[in-house]
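Here the complex is missing a single protein chain, while all its other protein chains stay put.
Per-chain residue numbering starts at 1, and chain names A and B are given in the order in which the chains are listed.
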Amino acid sequence: MSILKKEEIVKRTFRAFGIRVLGIVAAVASLMTTQNALALGAAAGPNLSGLWELRFDSANVPPASLASAMATEDPSVQYQHDMNAIRWCHFMGVPYVMGVSPIDIVQNLNGKEVLITTPVRNPSRHIYTDGRQHANPETFDPVSGGNSIGHWEGETLVVDTVGFSGEGVTRIPGGGRRTPDSHLVERFRLVDGGNRLSVTFTWEDAKVFQKPHTYEFRYYRAPKGTEQREYDCNASDEARAKYLLGAPGGASK
Amino acid sequence: MKAKLIVIASFLLGAIPLLAHHSFAMFELTKDVTYEGTVVEYRWENPHTHIIVKVDPGAADPSTVGTWDIEGGATNIMGRQGWTRATYKAGDHIKVVAHPMKDGVTKGASLFYAVMPDGKRLFHDIARPKGESGAGAGAQ
Partner (left out) sequence: MALSQTATSSTKVPDISGFWERKDEFGGGSFGGTLERIPKASIKPEYIEAAKRAAAAAARGEVVSFGSKWCLTNSYPFFMQHSAAWDIAQSQDEIIQAPEVHTFARHIYLDGRKHPDAEHLQRSVNGHAIGHWEGDTLVVDTIGFSNTGGTPGGGRVGPGTHLVERFKLVDGGKTLSVTSTWDDPAIYLKPHTYEMTYHKSEPGTYAFEEYCHADDEAQGGSVVPPPQK
C-alpha cells in the first residue's frame, strides 16, 4: 500500500471517529436539555449577562429629524406627560428604563430569553430569543415595554420591538416620543474586549420621525459585586408630588 | 417615615387585600349564580375588568333579572386564563357564573367563570370549583 493511501485511510478513520464523537456530544446535549439540565462553563457565543452602567461618555445621541407636527409641538406637552407618569408612579417603559443605571441583563443559559431589569419600579424587559414571532396584534395588549423578540446575527443580538402603549415616560433621547405605532430595533454587542456593551437604538414612526432615528449607548461593565437598587415610588407622598409638578425652587413642604 | 407607616397600615388590612386589589368580603364567595343575557359593555381594564350584563325578564333565575356589573380581574390575570380584549363586545350573548353581593341588593357580582358557546369555561383567575383541579391533563 502506498504511503498516500495509508494516510488517506488514517484520515478517513479519524474523520469517522470525529463524526461519531460529535454525534455522542449532540446526543448528550439533547439528553441534558430534555432532562432540564444546563451546563455551566464557557458559553457557546456572546454573553451579555451582567450589570451595565451609563457614565458621562456613554451616550452618542444626535438630534432626531422630526415630522413637522412633532417638530412644532409645544415642548410642555411631552414634559407634562412624562412628569405626570413619574408623579403617579406609572410604569416608565422603553426607552426610559434603558437610561437608568445600572441595567442588569440575565441571558438565559438555555438561549431562549434575555431579561433586562431596571432600578425603577417597572416590569422587566423580556426579549424572547426562542424563535417566536411577535404576539398577535389582534389580542396583544400594548404595554410600556412593547413585545420584544431577538435573534443573533453573529456576535450581535438584534431585538425587534412593537406593541408599545402610551404609558409612562415616552420621550426618546434626541427628540420624539414612543407611541403605539413605534417600531424599535436595537443591536446589542460587546465591545472593548467585553468591558463595554454597545446598544444602538433605531426608532421608526411616521407620525414622529421624518426618517429612522438612531442613537447609541455604550454601557460600562459595573464593578464586581454591584447590585441593582430599588428606587421605590409612592404616589401618596404629597410633598413628592408637589415637587415634581410644581415650579422648580418652590416650597419643600 | 410617614410613608413607611402608611405602607405598614395598608398591609395590616388583612390577608385577602394583599392578594387582590380589594377585599372580597362583600361578595358571597360560596354562592354561584348564573347570569345569562346580553353584554351591554365589556371593559377590559385594570384594576378590574367589568362586564355589564343585561338579563331580561323571563330568565331561568328571576333574581338575576336586571343590569349587572360583573367584576372580573386585572387584564393579566384574566389573560392568563384565556381572556382577551376581544373575548366579548357589546351585543354579544353571554352566560357567566358569579358570586353575588352579600347585601342582596346591589346589582354587582364577582366573576367566577364565563361559559362559552362550545361549553368551555373561561375562569376569572386560577380558582376552580370545589373539588375540581385546575392542574394536570384535561384541566380547564
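Quick note on the criterion: contacts are C-beta pairs under 8 Å (C-beta built on N, C-alpha and C of every residue); 3 or more make two chains touch, one makes a residue touch a chain.
Computed from a predicted structure; not experimentally measured.
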Which chains here would be touched by the one that got left out? A, B
What does the interface between chain B and the hidden chain look like in terms of residue numbers? 4, 6-26, 29-30, 40, 45-48, 50, 52, 54, 66-69, 71, 73-77, 79-80, 99, 101, 106-109, 112, 125-136, 139
Touching residues on chain A - with respect to the absent chain: 32-33, 35-43, 46-49, 84, 88-91, 104, 106-110, 112-115, 117, 121, 123-124, 126, 128, 130, 132, 135, 141, 143-145, 147, 167, 190, 194, 225, 227-230, 232-236
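Definition applied: only the chains that are shown with their structure count from here on.
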Chain centre separation in whole Å, for chain B relative to chain A (CA means): 36
In the complex, chain B residues that touch chain A: 3, 6-7, 44, 75, 79, 84-86
Within their complex, chain A touches chain B through residues 138-139, 141, 234, 236-237
